[in-house]
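Reviewing the structure listed below.
Only a single protein chain was left out; the remaining protein chains are all shown in position.
Letters A and B mark the chains as written, and numbering starts fresh at 1 in each.
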Amino acid sequence: MSKKIELMVGFFLLAGIAAILMLGLKVANSQLGGNTDTYQLIAKFSNIGGLKVRSSVKVGGVVVGRVVSISLDDDFSPKVVMNINSDFNKFPDSSSVAILTSGLLGEQFIGLTPGFVDEETEILANGDLLEDTRSAMVLEDLIGQFLYGNSED
Amino acid sequence: MSVSDNIIEISAMNFSREDRIIYNDINLNVPRGKVTAIMGPSGIGKTTLLRLIGGQITPSSGSIKFNDQELVNIDRKSLFKARRKMGMLFQSGAMFTELSVFDNVAFPIREHTKLPESIIRKIVLMKLEAVGLRGAADLFPSELSGGMARRAALARAIALDPDLIMYDEPFTGQDPISMGVIVRLIRELNDALGVTSIVVSHDVDEVLSIADYVYIVANKTVIASGTPEELRQETAPQIVQFMQGRPDGPVPFHFPSDDYKKELFNHGN
Partner (left out) sequence: MAISSIQQMGRNSLSVIAGLGRAAFMLVGALKPSGRGVKLLPLLIKQLYVVGVQSLIIIVVSGLFIGMVLSLQGYTILVGYGAEQSLGQMVSLSLLRELGPVVSALLFAGRAGSALTAEIGLMKATEQLSSLEMMAIDPLHQIVAPRFWAGVISLPLLAAIFSAVGIIGGHLVGVDWLGVDSGAFWSVMQSSVEWQEDIVNGAIKSIIFAIVVTWIALHKGYDAVPTSEGISKATTSTVVQSSLAILGLDFVLTVVMFGS
């Protein structure tokens, strides 16, 4: 009687912990090791479109970090601060970032393209500014360009 | 410190509940080692008196002493310590429904002592034997009749060998046989264990047959006290009415009301 109860309670607690683990690992895909180390990179865009805080930063589709803050700089250009996982700490300063969209209606994210490496390039470190940026595509601008044919870039 | 002859001393106690006065300046002593009965009509707060003695409720003023220790406004720890010396048999028995009879009786021992299980078993079986229920040790309270449940509860109340056992209406709702059993048990336990018993009841005959001393409580205070013999000689009309169970007398049959005819015929005004 009492043994059965203890067994059932143990089973219940295990089931609860298993559910939490499943939510943590399978659903949220979080590394349960806690906060892994990150370093910050900064990029300025002329237009960030629908980018939000917590949007992901991807290299070739692999998530390497997240946007932590979006603000307006002194020259009225949007400034985006990204936290990059320190496992990925070998990006040269010739790398470029672009604001991309996953699918037609999907979320916007930052695509980071690692640049070339030669003697003059340095490795990006905490707080560095990415120079080469491409802003978000704004659908209205694209349509305007298409209709009036004033594409001069 | 000399131990006084009275295990309970209540003096000048007042108690009221929501503006209604239950006890007004009541004085009552319970002599050690005796069976003391507290009688009175229903609804005058006899059970309340037991709860006051047990410290479950606090009087508005006055003093209640148990073994010469003041119980009014005592801190919780000392109160709990005092309660270990009291046993109380509730009207319904108050058995823990999810425990067997054996575990019910063992419960206070397990809670308050660190005795090994083998000794607890012996104590429990002795207590159950005393109330004649050793054979029912493995039953659950729901499988017991009312009288048996009350006896089992009695075994639990005496589990820790208290100095004082309080019985709350022990005879109510019992058939004549189990009533006789409980009457005998109260007397026997009192004499065999050397405890003091307080019996609260309104069953005049049963109480008078076992009590050494009787208090009759009515009108918020003690209206008479004495040995059963003395009370039978009493001539005060209120006591005679209660002792003989007459429907009308100083305690009126009718609840206080307006004039009967007036209320019947003035209807509609």
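By definition in this document, a contact is a pair of C-beta atoms (placed from the backbone, for glycine too) under 8 Å apart; a residue touches a chain by one contact, two chains touch by 3 or more.
Please read all numbers here as calculations on a predicted model, not as lab measurements.
If you put the hidden chain back, the residue from A:Ile5, A:Leu72 or A:Leu147 that touches it is A:Ile5. Remark: the omitted chain is touched by one listed residue; of A:Val27, A:Leu72 or A:Leu147 this is A:Val27. Within the complete assembly, A:Ala19 is the residue of A:Ala19, A:Val68 or A:Ala125 that touches the hidden chain. For chain A, the list of residues touching the undisplayed chain reads 5-6, 8-9, 11-13, 15-20, 22-24, 26-30, 54, 56, 63, 103-105. Looking at chain B, the residues touching the absent chain are 51, 54, 56, 80-81, 83-84, 86-88, 90-92, 94-97, 107-108, 111-112, 160.
Note that only the chains that are shown with their structure count from here on.
The centroid of the Cα atoms in chain A and the matching centroid in chain B are 76 Å apart.
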